[in-house]
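The other protein chains are all here in position, but one chain of the complex has been omitted.
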Amino acid sequence: MEYLYTIIILVGLYVVLASSFNLVIGYAGLISIAHPVFYAIGAYGSALLARDFGWPAPLAMLAGALLAVAASILLALPSLRVSGDYLLIASIGFQLGLLEIIKNVSWTGGAGGLTNIPAAFAPSTPHWVYAVIVVVVAALSVLAVRAVAHGAYGRAMSALRDDELAFSMLGRNAVAMKVGSFALGCGLAGFAGALYAHQFRYLAPDQFEILQSSAILTMVVVGGLRTTWGPVVGAVMLQALPQAITFMNLPPSLLGPLQGLLFTGLVLVFMFIRPQGLIPAADVWTGAKEAHDVGRR
Amino acid sequence: MLSADIIAQILWTSLATSSYAVLFALAFALVLKVNRVFNFAQAAMMTVSFYAAHATVALAGLPSWLGFLAALAGSLAIALLIEVLGFRTLRRRRAAQMFVFIFTLIISELVAYIAMLVFGTWPATIFPSLFWPVTLVGGIAVSAWDLPAVGAMLLAVAALFGFLRFARMGQFMVAVSDNPDLAELYGIAKERVFLFAMVISALLVALAMFLYGTRAQVQPTTSIELMLFAIAATIIGGIGNLWGAAITALLLGVVQNASVLFIPSEWQGFLLYVFLFLAIVFFPNGIRLPQRSRRLTRKTPTPTLDASPTSDPQKV
């Protein structure tokens, strides 16, 4: 039972990660691989605030998410000012650079990891409570991304992806819109990180490496870019698949690379054989009222 | 503490280590200039060429020149695969820029994971020892690695320069990079030019990686960091400016080596990310040097009232 809750929590967190990454890379069309690092910022931020400054867990979690928002704006503003291409390069540098810092300073626990993170609830609380909370957060994230993508904001994001010049000439602020959607996506990832930290109570920098980036990217690309349910399907499927490999009792030195191979290989296969993913997106943007049939065609 | 000897030593070491850095930067900048692709798959070419040499020399015990050939072959094979199966398909489909980015990056990661599975994650080398005999030349320690490495780099750079300047294919490359559509009009086959740029980039990468692997340990993830250095140099050097990228790689090498004096060693690696950020924030379009009149600028006379503009009478 315990194991089942853990799986539910992990799947739920990946649903949040994949949906929010879909907002960034799919709807906003911003290429970043640093999504796991915002997950890390939320996790470390919340964990340290709760552990070393005694903040209550819910407050620390919110602060962790806001920290991720702030960091994402810091990353996006200078790189997006120039052109979208630079965001990807900046994101690679940001991810590797920040992990380098986490590994090298003592107050994050260094490469050995951060331990003794306070739990969110007293030990007497039944374990299913946290699983329910995570599932609710996951559902809310999916709905929030969907609402944003199929509302007035989503219409504008769609236009921006089509033609940035024409978009700007209509009086829309393209940079603000890109930074805004990036910050929202990264904030959700940060919140997921905070939820992770107070449940598993241990964080290590390798959990947020590029392997994670490929995992999340795979979930979105395989599930279906720019669809509500694609990333959810991708997250559930790809979280279950590596679990199956875990059962094969491989040594960890093989397990990581094998998972990585699986993720990257799947992205390649889908990219060339079924670029639209399992759930293809509609060609034309639809507003909220018509949104229920998006992705089912 | 900052004696002339130390400065001279730092400059020499920087020059020596820049041998591979310059080549990585040139390889990256060339593909960016000609194919207009941020080729993050360069890291895959680097990883494959290193492990090909490692397998040949360190594991199979074959002579080092065979190792070098293996590095060349590995790098070329990957480059051709990427171009023929990847880039061509994506171009044909007019895939969004995002897919090209994802593709190149994923290839590099895929190759890194394969390398981890086959060779493990621990550091490896080409030769059993990384130690090279050192001679003192006027107070500067010069290792037996330095001179051949710098020599090889200079030769490669000269060959590239000569190729772009004098060979027909090289001139085509410059033409395509200046204006792909115009080049098409003149019957320059773009596909072949793109392929050729990848081939040259692969050769440069193989040489550079062989040099690197004879001097330092390599892990499957090393290539990505080496590539980031090349990217920083390419951006600061001014996108589309090959020699700017090469010189920037050299200068960044000097800064990195000199930083030993000021920064604790565990933070050395971090400097790379600082470069990358400075490049993106402050020099997104490269450092602007005073404009020299460029050789390739088309000279168009300022239109005057007497000029005869072409127009389509149908439209009136």
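Labels for the chains are A and B, by order of writing; each one numbers its residues from 1.
Here is the rule we use: a contact is a pair of C-beta atoms (placed from the backbone, for glycine too) under 8 Å apart; a residue touches a chain by one contact, two chains touch by 3 or more.
Keep this in mind: contacts and distances are computed from a predicted model.
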Q) According to its UniProt record, what is the protein name of the omitted chain, chosen from "Aromatic-ring-hydroxylating dioxygenase subunit beta", "ABC transporter ATP-binding protein", "Acetolactate synthase small subunit" or "NADH dehydrogenase"? A) "ABC transporter ATP-binding protein"
**Q.** Contact residue for the chain not shown (choose from A:F121, A:Y153 or A:F272)
**A.** A:Y153
Q) Which residue among A:A166, A:A240 or A:V269 touches the omitted chain? A) A:A166
Q: Write the list of subunit A residues that the hidden chain touches.
A: 148, 151-153, 155-156, 158-159, 161-163, 165-174, 176-177, 180-181, 184, 283-285, 287
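Just so we're on the same page, only the chains that are shown with their structure count from here on.
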Q. At what distance in angstrom does the C-alpha mean of subunit B lie from that of subunit A?
A. 32
Q: Show which residues of subunit A lie in contact with subunit B when the two form their complex.
A: 25, 29, 31, 33, 78-79, 81-86, 88-90, 92-94, 96-97, 100-101, 104, 210, 214, 217, 221, 253-254, 256-258, 260-261, 264-265, 267-268, 271-272, 275
**Q.** Residues of subunit B touching subunit A in the complex
**A.** 38, 89, 93, 95-99, 101-103, 105-107, 109-110, 112-114, 116-117, 120-121, 224-225, 228, 231, 235, 266-267, 269-270, 272-274, 276-277, 280-281, 284-285
